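Contents: one structure, followed by commentary.
For this view, one protein chain was removed and the others were kept in their places.
Labels A, B and C are assigned to the chains in the order they are written; within every chain, residues are numbered from 1.
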Amino acid sequence: MSEPVSALRRARYAGFVTVEEAGLQGMVQIRGDLSSDAFTSAVSDAAGVPMPGLREASLDGRNGLLWMSPDELMLLCPYPEADRAMARLQATLSDTHHLALNVSDARAMFTLQGNGVRDVLAKLAPVDMAPDAFRPGMLRRTRLAQVAAAFWLRSDTQAEVICFRSVAPYMMELLSTAARPGSAVGLHGG
Amino acid sequence: MTRYSAFAIAREALRDHAGWDRAWRRATPKKRYDVVIVGAGGHGLATAYYLGKNFGITNVAVLEKGWLGGGNTGRNTTIIRSNYLQDPSAAIYEKARSLYETMSQDLNYNVMFSPRGVMMLAQTEHEVRGYKRTAHANSLQGVTTEFISPKRVKQLVPIMNIDGPRYPVLGALWQARGGTARHDAVAWGYARACSAMGMDIIQKCEVTGVMSEGGRVSGVATTQGDIACDKLGMVVAGHSGALAEMAGFRIPIESVALQALVSEPIKPCMDVVVMANTVHGYMSQSDKGEMVIGGGTDAFNNYTQRGSFHHIEETVRALVETFPMISRLKMLRQWGGIVDVTGDRSPILSRTPLEGCFINCGWGTGGFKAIPGSGWGFAELMARGHSPLTDAFSLDRFREGRFIDESVAAGVAH
Amino acid sequence: MLTLKCPYCGVQAEETELHAGGEAHLTRFGPDSSDDDFETYLFTRENPKGVHFERWRHSHGCGKWFHAARCTMTLEVFGTYPAQTTEPPQDIRDAITAKRPGWTWREFS
């Protein structure tokens, strides 16, 4: 059988910010009772990172946990490990009401590189991207122009964006347009 | 009342236009009227006019809390069409459209009804089927419409991009005798005619209470004193719920904002009204040259007459895609109105739990085009107790599941 | 252009991230309910010029439904709260009373 492919096979655009589809990324959608220690420790073990706080991204390289909603987390891991992580969770949580699904193929991930990452996102999302308002490690679920998305900063010059796979081409075009040379706003270190 | 004509103008020109009398008398309320209409918008004034014209009832007062024609009558995008799907809708809107044809002459006031044609674009297979169905229905309803080809669409509207990348135009439902009219003139013309029949149009007169005896309406309390009446008609778009509560009943209505905008005026470039429901926008060009633009309603209860700007963005986005040449035109002015929306998005013209009290409301975004038909039917309902034009629009349809649902064919119903 | 604070994720969300869901605290009536009750449940709506309790979903966000108490004349927001309640919580009512003394709400006042 052939190797699975990501939505855009690492398409790349270099403007005043560099936009790149991040390729295959393991993602496990998890729903459960976030107030239960049993549940959170199981999730944290499976992910290999500490539990994120409210609207936070707890990251360690390709692994991580994203706070998605009061009863939902997204586990990040290398693509081939998603099923294993999911199985492991289902095993440990077999007798607690929860949901764990491999949704790695349902989404696309993008990385933004450059001084202007905050400005590029501020063109598209109704979010205060000022450095003191949105810091690395925070996560925001919102919309970028017309599609749902979540994003976080790994640093002041690197952002990651996830959206549904079917709108990956739109997202790529959108981010590239916002990063076009000559359109820098120069507000947040751009 | 001076008759309006080119001759009259020429005559007045010779005497510095000093001879024109008031278009409508200044009136103070009498103690009692046969009929009191609350709301001097198009619908209220038209109701009064046809009460007098068709039923000889002229002891009528029309009460207006602000200035006449100051509500949605003066805030809409003036589109007139009757290409509705369901029989009751087609009946009342076509009655209205046909009355618009002769309104200027009937009222001796030029309301500038312009039957320039109304086009509803089909941009998905589903819309094609929906509009073909409407054309079939219309053919049995006495409404003249046809489903036309993209080629014909382009001929009629050269500025349209019919093979847009996202939603190519697959055809359109075309009503050649639909069009627009000068909205203020409709209210002013009816007001002038009502006044000439001896009716009192009382502005700055707000109703503060509804009086009744033994389950029957007996009058209204107003900021200009109590006024007795045998029959009461409530025609107050945007405030129907509040007024109904004064009369002791509730209605299935929510009030939301509807916005519109105009561009700066340019020389004529579009002779028809175009509605694009897939992308939610519609546009026509006024006689003044402005592109008159509207879209969908806001989603939450709102009495501010201000909408949210993102709806303007969505509408303009849709129209720039449909008519790329407007991209470098400028938005001159945006505004909002309050529209009453019912459970099935169709209006209510009905008796009420209070004997002698009638209500006309819930026109949502489509009230202007209905004004004469609504007035005609509502006058008949008030005078006779029922009217074939209004029977299906009664309040009890909501407890029997007898909805009149137009969303089947029309997305935005302007 | 409204902003409402999502009581679940704490985001001060703007209208374009939200989905309006109409009047809050409706009681569902199912089979065997009276015509009156059923009509009221489906169609009769508070449409006040003033304090309105309404449903919103943080659709471009955490996806949760919540309730808001808002004035339809000024768009002032008195508070937002989770949807898992059949009537406005006391603290919300107190907040409203503080700003709109003597306000009433048909079902619960």
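The definition used in the following text is that a residue touches a chain if its C-beta (ideal position, glycine included) is under 8 Å from a C-beta of that chain, and two chains touch if they have at least 3 such contacts.
One rule holds in what follows: contacts and distances are computed from a predicted model.
S.K.: When you check the chain that is not on display against UniProt, which of "Multicomponent Na+:H+ antiporter subunit C", "Ferredoxin", "NAD(P)H dehydrogenase subunit CD" or "Sarcosine oxidase subunit alpha" does it turn out to be?
M.R.: "Sarcosine oxidase subunit alpha"
S.K.: Mind giving the shown chains that are in contact with the missing chain?
M.R.: The chain that is not shown is in contact with A, B, C.
S.K.: Consider the whole complex, including the chain that is not shown, and state which of B:Met112, B:Ala196, B:Ala228 or B:Ala299 touches that chain.
M.R.: In the complete complex, the chain left out is touched by residue B:Met112.
S.K.: Under the stated touch rule, tell me which residues of chain B contact the chain that is not displayed.
M.R.: Those residues of chain B that touch the unshown chain are 4-6, 8-10, 13, 16-17, 20-26, 66-67, 69-70, 74, 87-88, 90-91, 95, 102, 104-105, 108-110, 112-116, 123-126, 128-130, 132-137, 139-142, 146-147, 158-159, 164-167, 182, 184-185, 188-189, 203, 263-269, 279, 287-289, 304, 306, 308-309, 312-313, 316-317, 319-321, 324-335, 388-389, 391, 400-403, 405, 407-408.
S.K.: Can you name the residues of chain C that touch the chain not displayed here?
M.R.: Touch set of chain C with respect to the missing chain: 1-3, 14, 19, 21, 28-33, 38, 42, 55, 57, 59, 63-65, 71, 74-77, 83-84, 99.
S.K.: What is the set of chain A residues that contact the non-displayed chain in the whole complex?
M.R.: Against the missing chain, chain A presents residues 1-2, 4-7, 24, 29, 31-32, 71, 97-99, 101-107, 119, 122-130, 133, 145-147, 164-170, 173-174, 177-178, 180-183, 185, 187.
Following the convention adopted for this analysis, only the chains that are shown with their structure count from here on.
S.K.: Suppose each chain is reduced to the average of its Cα coordinates; what separation in Å results between chain A and chain B?
M.R.: 49
S.K.: Specify, in ascending order, the residues of chain C that touch 2 or more different other chains.
M.R.: Only 16 qualify.
S.K.: Going by the contact rule set out above, which residues of chain A touch chain C in the complex?
M.R.: 54-55, 68-70, 72, 126, 140-143, 148
S.K.: Using the touch definition up top, name the residues of chain C that touch chain B in the complex.
M.R.: 1-2, 15-16, 19-20, 22-23, 35-36, 38-39, 42-45, 47-49, 52, 54, 70, 72-75
S.K.: Give the list of chain B residues in touch with chain C in this complex.
M.R.: 241-242, 250-255, 299-304, 308-310, 342-343, 398-399
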